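Shown next, in structure tokens, is the structure this report addresses.
The other protein chains are all here in position, but one chain of the complex has been omitted.
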Amino acid sequence: MIREHEALVVGAGGAGLWAALELAKAGVDSAVLTKLYPTRSHTGAAQGGVCAALGNQEEDHWEWHMFDTIKGGDYLVDQDAAEVLAREAIETVIELEHMGLPFNRTPDGKIDQRRFGGHTRNYGEGPVMRACFAADRTGHMILQTLYQQCVKLGVKFYDEYHVVDLLTEGGELGSGGRAAGVVAYRIADGQLAVIRSKAVLLATGGFGRMFRVTSNAWSLTGDGVSLAYRHGLPVQDMEFYQFHPTGIVGLGILLSEAARGEGAYLLNKDGQRFMERYAPKLMELAPRDMVSRAIVQELRAGRGIDGKDYVYLDVRHLGRQKIDEKLPDITDFVRVYQGIEPYTDPIPIQPTAHYAMGGIPTNIHAQATCDAANTVVPGLYAAGETACVSVHGANRLGTNSLVDLLVFGRRAGRQMVLDVKGQDMPDVTDAAAEPVRAEIEALRARPKGERKEAIRKELADVMMDDVGVYRTAEGLESARTKVAELRDRYQHVSIDDKGTTFNTDLLEAREVGYLLDCAETMVAACINRKESRGAHSREDYPERDDVNFLTHSLATKGADGAVALDYKPVTITKFQPKPRVY
Amino acid sequence: MARTTLAGSARPMTGGFELAVWYLMRLTALALFVLVLAHFTIVHFIYDPAVQNANWIAARWSGAAWRTVDWLMLAAVVFHAFMGMRTVIHDYTKGPARMALTMLVYLLAFLIFAMGTMALVTFPDAVKVAS
Amino acid sequence: MLFRYRGSEGMLAWAFHRISGVAIWAFILLHVLDIWLANVNPPVYNDLLSLYGSPIGRLLETALGAAVLYHALNGVRIVVMDFWPSTTRYHKQLWYANWVVFVVIGIPFVLQIMAPAFGLAAPFSFGG
Partner (left out) sequence: MQIELRILRFDPEKDQKPHEQTYTVEAGPMDRVLDLLHKVKYEQDGTLTFRRSCAHGVCGSDAMLINGRNRLACKIRVDQLKARRITVAPLPGLPVMKDLVVDMEAFFAKFRSVQPYLQADSLDPDRERLQSQAERAVFDDTTKCILCAACTTSCPSFWAQPSYVGPAAIVNAHRFIFDSRDDHADDRLTILADRDGVWRCRTIFNCTDACPRGIHITQAILEVSSRIVEHQA
């Protein structure tokens, strides 16, 4: 039996939930599908803060925020989108406060703000306090607050429904087709639910699990990006993947930039604050790509602690009170996961795979687009980390992802409200689920083959080692070969669990497939971008090349299954590209 | 679980009764702390149980003061102990059994209270007991 | 479940409180009955008393005393936490304090009650 809703939201992180709120407020019959319970989405892991030029602590203007975002993104940012981001950051943060978010407060009762990397006053003069925060659990509070509001408005949730396919009508998505709903696998009992809909928002988060050391949850496997790609949509700017400088060694668990925002130091084995050699003005508060590269260079120069592959993050001088008040959670992580007491000892850290700047291309209304002319795909929307608006360009500034969720999650919801009016319900039937049913049954029926985990592990290793902070033609080519090999082997994976009840073995095997798609497009886009910009650093092309590469990449699945690359111009309005120094 | 309407507003099932029981459990507890411990000290520490025959009781209850104190203790104990038992029953039973046992507890409470009161009020004085 | 779960002090404190509460309740039933009996038929009551004075009776009496004392002390701990919730942060310490008081008060009671069972004179005398 086919179900239907006027609008569907896939993913219940910050982006999905805010869109759902807008739909509910407008009285549109809508539903949210999520493979986790909503409050377990990875937005809840975000720590440091959400930037908005409120000016509660010192003078600030949204134009400054816009400029920082563009410069931080190494001028690959679409400036119309950055303007929307910086302007609407203010009203969305205020709206969140009205929804009940418990921000920390200034002594006069306003939303408290602190410093964050790359955020500056007066177009780069020095750091500014712009990040609004709730201790070091800002994302947790955002996720909870949005979910609470959804409960208040009675939003319909399909909890623990794993979306396994998109429905289309009138052709594939890139070639004139329209999004028509989803096929979802009910995790509890393995039933496939076919839900048709006039509008589908993909807000499934990132795909950090393709790397060995990552801050991302196990569930972040690029599902939305991959499903759109499989249905003919291009994916944009996949080569830009952010490595956060301060992850717990080995595990990758994030220690927020908020630590440095509050004044923490980065030290090499000589006890030197090495950032003074890389970004004399902003020091530890330089953008993430620069700090991550600085750390890798220190390690290569043999200045890692004890000659090993990490440096120190030092919060000792902040004092217990400040640590307990402003950084309680991350210091708890250090105690639990490293067995170290941050009051008295410096913390070993290394860069960790963190955030996908690339994803499904959208315009500033969160509508998915399918080519260099930004042609809108009817019925399909994307927001949050899954989407590439592009407000982050080649490198996202800290806190700007949460702003992205709020601003473009809200915009997605509002746009869907407008678009579903007067649309007809697509004419799809239960039969639309057959292709994915066949895939799932084939996987379940395959008697023996390789374990999917071997493939995931090898993928994570090759991506970490060859497609990490620094990249070379050689490494990328060998990554390409390896990913292709893994893809072949993936055809023969088999699973132990053949049942229908809560079969995570099966779903994780599907997730590896999504990761392979993301990795393949990422590697292809990396190989073709022969310059260094933002998070994409080619050792063989160390300079930024605005003549040839001030352009977004679009990777499409070609007819032969191989990745086809195309490029699209960057929107530049107010700020002309300049060398990026801090 | 508390019932809510679709709109989410509260539809409480048992108004202030549970609150009153909870609160009175605490108040009687404090009263009993003094009364019961004093009582226990008198009858088990100062006097030996072996000597506390009916005559001894009669002597103690020869004035209204002790009778009043003991009656207050009786009232508090009956409330506290039987409401406590009700709590225990409500934890481990459900459905008709719970109903039946709760009623039994109330009945017993009434009976015990009545018997205790009767003993306190009508206890014959020492002269009569001795004869 | 109760036995599978490894609760700490709080769970033990509760379990003892509940068990002692029910035990005292059972005794109260008996106690009111016997007083009532003293009222309606004094001689039978007086016979009953010899039971209370026997060694086994004294042992049961001690157990009752322990139950009442524990229940009373822990009851105060509960009431204190109910009325001043911030004291819950020290609930374990409060429980240990209960045990100290329990032992200090309990020892003289045990001596006083049990001594006659061993043919000794009660250690404390009040001229009664």
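A few remarks follow.
Residue numbering begins at 1 within each chain, and the chains themselves are lettered A, B and C in the order written.
Criterion: a contact is a pair of C-beta atoms (placed from the backbone, for glycine too) under 8 Å apart; a residue touches a chain by one contact, two chains touch by 3 or more.
What you see is a predicted model; the values in this text were computed from it and never measured.
Interchain touches from the omitted chain, evaluated on the whole complex, reach A, B, C.
Residue in contact with the omitted chain (choice from C:G10, C:P55 or C:P108): C:G10. Taking the complete complex into account, A:R40 is the one of A:H5, A:R40 or A:H354 that touches the chain left out.
One chain of the complex is left out; on chain C, the residues touching it are 1-2, 4-11, 14, 18, 78, 81-83, 85-86, 88-89, 91. Considering the complete assembly, chain B touches the hidden chain via residues 1-4, 8-10, 12-16, 18-19, 21-23, 90-92, 94. Taking the complete complex into account, residues 36-37, 39-42, 44-45, 94-95, 97-100, 102-105, 107-111, 134-135, 137, 140-141, 144-145, 148-149, 151-152, 159, 188, 217-219, 251, 253, 329, 333, 336-339, 451, 453, 495-497, 499-505 of chain A touch the chain not shown.
Note that in this section only the chains that are shown with their structure count from here on.
Between the CA-based centres of chain B and chain C the separation comes to 16 Å, rounded to the whole angstrom.
Measuring from the averaged C-alpha position of chain A to that of chain B gives a distance of 64 Å.
Taken in their complex, chain C has these residues touching chain B: 18, 21-22, 24-25, 28-29, 32-33, 35-36, 38-39, 42, 45-46, 49-50, 52-53, 57-58, 61, 65, 68-69, 72, 75-76, 78-79, 82-83, 108-109, 112-113, 116, 122, 124, 126, 128.
The touching residues of chain B, counted against chain C in their complex, run 26, 29-30, 32-33, 36-37, 40, 44-55, 57, 74, 77, 81-82, 84-85, 88, 108, 112, 115-116, 118-119, 122-124, 129.
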